[in-house]
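The structure under discussion is supplied below as structure tokens; questions concerning it will follow.
A protein chain is absent from this complex, but the other protein chains hold their places.
Naming follows writing order (A and B), and every chain is counted from residue 1.
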Amino acid sequence: MSLQVVTANRLGDGLVVFLTADGGWSENIDDARIAEGKEAADALLAEASAPELDVVIVGPYLIDVEQQDGGLVPTKYREVLRTKGPSVREDLGYQAV
Amino acid sequence: MAIVKNDSVIEQDWITVDAEGDLPSSDENLIVPLARFKEERDTLLGRNGGLGVQLNPGDAPEDLADDLDRLSIITVNFPAYTDGRGYSYGRVLRERMGFKGELRAIGDVLRDQILYMHRCGFDSYDLKVDGETALTKVRAALKEMSVYYQPTGDGRATAQSLRERRRATLG
Partner (left out) sequence: MYRYDDFDRQLVQERTEQFREQVKRRLAGDITEEQFRPLRLMNGVYLQLHAYMLRVAIPYGTLRADQLRELGGIARKYDKGYGHFTTRQNIQYNWPKLDEIPDALLDLANVEMHAIQTSGNCIRNTTTDQYAGAAADEIEDPRPYCELIRQWSTFHPEFTYLPRKFKIAVTGSPNDRAAVKVHDIGLRMHQNDAGETGFEVIVGGGLGRTPFVGKTIRDFIGKNDLFSYLEAILRVYNRFGRRDNKYKARIKILVHEEGIEKIRDLVEEEWAQIKDGSLRVGDEEIAHYIAQFTPPAFEALSDDDADFEVHKAANRRFFNWVRSNVIAHKQPGYAIANVSLKPIGGIPGDATDTQMELVADLSEKYSFGDVRVTHEQNLVLPHVKKADLFALWTALDAAGLGTANLGYVTDIISCPGLDYCALATARSIPLSQRISERFGDLERQHDIGELKIKISGCINACGHHHVGHIGILGLDKRGKEFYQITLGGDASQDAAIGKIAGAGFSEAEVVDAIESLVTKYIDIRESGERFIDTYRRVGMDPFKEVLYGDR
């Protein structure tokens, strides 16, 4: 069963965030609420797409993730980059912290 | 829904009909799509009520060349604000064809496009909000900028004309 989480960019600073278990948004993918299966994923995206969140985040969408070493890693390289920062500037983005 | 014209909210006293279907009684003020106007021109011009035409994207305003003085209003439909064809229709109607009647923007008419519409010759705006809100939006939009580079038919002085005037004054 594929695992998915919802990601978006935060309205104020544009940084990458993930929908968490308590309905908040975290910069750390490991805090993300995981949906297993299509139904759960649809429900998760529906929650993230609520009109009132339009003033919190921009452009929520689902991404596929895998459990690795106790953490979550996106399956697509594009999304891996979003959890880290530019591969050509390892001093910038979340990877720098 | 509210229509703003000349700094006030005006009544909607026009009935817009589709491409097909019966026409209302002869006394009603009527707006018909261009295609229908072309098909039923003589019938429509023979009615008692006022007549207007709606232009949709892809229509040619030039098709109205012979009948402009018989039309009290032309509405230009912006089905999505991103479809900018109506701006060209406005300028062609006003600046080239000399249309003097009401030129109304309908459809996806949003605050941030109103100034551009005004510059292209529109003088009324059909907004999907209540009257007071519509009036506030139109007023705010029309005074947001005060410098204009392009000469259009709206009569606003361009930066260039003001510069020339100043150079002339300074001798």
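Keep in mind that, in the parts below, a residue touches a chain if its C-beta (ideal position, glycine included) is under 8 Å from a C-beta of that chain, and two chains touch if they have at least 3 such contacts.
Since the structure is predicted, the reported quantities are computational estimates derived from the model, not experimental observations.
In the entire assembly, the chain absent from the figure touches the shown chains A, B. Within the complete assembly, residues 57, 81-85, 87-88, 91, 96, 110, 112-113, 115-117, 119-120, 144-152, 159-160, 162-164 of chain B touch the chain that is not shown. The chain not shown here touches chain A at positions 9, 11-16, 54-55, 58-59, 75-78, 81-82, 85-89, 92-93.
Following the convention adopted for this analysis, only the chains that are shown with their structure count from here on.
Centre to centre, using the average C-alpha position, chain A and chain B are separated by 46 Å.
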